[in-house]
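So that we are looking at the same thing, I have put the structure below in structure tokens.
With one protein chain held back, the other chains of the complex are shown just where they sit.
Moving on to subunit A:
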Amino acid sequence: MGSTRNLEHDHLWLNAHTDTRAAVYTFSSCITLSDLNADGDFKLIVADLGTGSTNVKLKVYRGTSLHSETALLDVPTGVTSFYMDLSEPRIPAVAVASGSNIYIYKNMRPYFKFSLPALDVNPLERDLWMQIRDEHLEINVLVELLNNLRIEIGHSQLSTRSQHILSLDASEAASFVQQHSKFPLKRQTIVTCITTLKKALTEEKAVSCLVVGTECGEVLVLDPEAFTILEKIKLCAQDNTIVVVPAILAACGLHAVEFRIVAACRDGSLRLARRGWTEAKLLVQLPAQPVAMTVSAENAAITIALMNQTLQCFSKKGKLQWIVTLPAAACSICQIPLPHQSATIIAVSLTGGLLQLYNGRQMVDVIKAPQTVSGVVFGRFGQEENALIMFTVDGSLMVKILKRTAHFNLQGSASNTVSVAPGTAQQVKLQIPKKTRLFLDQTMRERDNCIMMHRTFQRDLFQLRVDVARACVRALQSCNNPVSLEGAEPVKLSAQVLGLGPLFKMVISLQNISASSLVQGLGILFHFDDKMYSMEKPYLHVPMLIPGQEYPFETMIRNISELALSDQVRVLVVRDGQSQPVLAAIINMPVCDLLV
């Protein structure tokens, strides 16, 4: 029964395949499922980032085994499969975006390479490079002028070549110029994300356009056959200097009829573009950076995982629908359509290896993975319709299959979850500290004898106060106080004895604690039993003391007695021509270790 089932994945998911040694470094955007050979056997295509710079491969899994591998030139940003044309058999193409190019594969063989259109180069910059090519300009002048240009327009607005030469030393610049100056200056942008958009029909195998987000803040819609740019949408208003870079793209609708492209951007904004727009509209400013996003095909609702450990859902108009706080940082998201339950649930993978499945704001299932799941997709794999493919951060591959009989408990609505929470808290008992029998006995005793107790206490308190006052007066009279009082010199004394003996080092530090007045004419005198100790300098002259500064004075003292005894040493701070000391302190000397 659905209602009694607890949140355990074992009931719903079958473990189809686990390969802990797949060693694939990838993201959700680099995984796709596709019927590559048009034989109904869906393959798993995954771009492996390898080490992040080398060993980059496009891998195809057929069933549980690795079917083929293709080396890639650069780190792939995204992989997607789509139908380019109407030719039979219906073989889909695979698009791999990396750097500033999109490589199209058909039958897993390179088919076409699309390069993003070059950006405009600043005319001044182009001019400078022309001049250096024709050797009208010194190299150091070029570098200086480029530097000026950089300050004016910003580092990111320069071409790659200029950026490079600015980072080089003067010695390297010459050879760099020689190597590059003959070629035309280009400024390239980078693909940051890629997705697909159906062209005219909604069918599963209909022709789709590629939708590409670029580093220069544009979204391009490409024609699948001719690879011409059908739409070019700028993400931010013309007059804004900050480039808004898309981080995640999602598209729904049909290109020929009406479509919506939602871009989650690096500045934490969610922007929407629709058919006919050349500029995207700011939908909502998110409170944190976006991590992963999906857009529902039915009502264009946007579900987005943010860096502040929340999952938020927005309507297509950008109105916040709900927020769910996640127990850990989110890593990726994937949609799980359940046509038999006419619902789409959303799987969120969390740091630590948890995969939570949400229907709306309600969590319906939890899948535990041994490691954080880095990339997750759901779809048709092999002959199986409902397969969940997971790649963890340590590179292992897991395939789970949703049971045909699986039934998620979707009945509990949003309002239900709210009322459940306090119920559980209600059952918890308030932890009141317990009291012992003894406590109660003492209470009774106090109740009976409170007057006597009060009086005893008051008497003892007064006695204590009197004793303290007496001790204080005595100390003041004998000048035994380490901090002087008003009237006398504003000086503070502290002493330290270092060493194990018989030779000790005595460090006396004096500090003038007044706000502004200087103290002059003081000396430090040591008073001790000369049978016990001998001292290097029994009198130290004190220079003028500046307020606030602490002055350390050091002297050596040697224990000369045969017996392992210790005695007191009195430190007196005296003023010239005054019989009573300003300050005094008694130092209890440590027992010296005769073995040393």
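Assume a contact is a pair of C-beta atoms (placed from the backbone, for glycine too) under 8 Å apart; a residue touches a chain by one contact, two chains touch by 3 or more; residues count from 1.
The definition used in the following text is that contacts and distances are computed from a predicted model.
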Chain excluded from display, named as in UniProt, from "Eukaryotic translation initiation factor 1", "Bardet-Biedl syndrome 4 protein homolog", "DNA primase" or "Nucleoporin SEH1": "Bardet-Biedl syndrome 4 protein homolog"
Per the touch definition above, residue among A:Ser156, A:Thr278 or A:Gln568 touching the missing chain: A:Ser156
Which of A:Leu124, A:Leu201, A:Leu440 or A:Leu518 contacts the chain that the document leaves out: A:Leu440
Contact residue for the chain not shown (choose from A:Asp41, A:Asp127 or A:Asp267): A:Asp267
Full-complex contact with the absent chain, from A:Thr351, A:Asn409, A:Ser494 or A:Ser561: A:Thr351
Interface with the unshown chain - residue positions in subunit A: 27, 52-53, 74-75, 77, 99-100, 150-151, 153-156, 160-161, 163-164, 166-168, 172, 174-176, 178-180, 182-183, 188-190, 192-193, 215, 237, 239-242, 245, 247, 266-267, 284-285, 289-291, 307, 319-323, 329-332, 351, 393, 418-419, 421-422, 425-426, 428-435, 440, 443, 446-447, 450-451, 453-455, 457
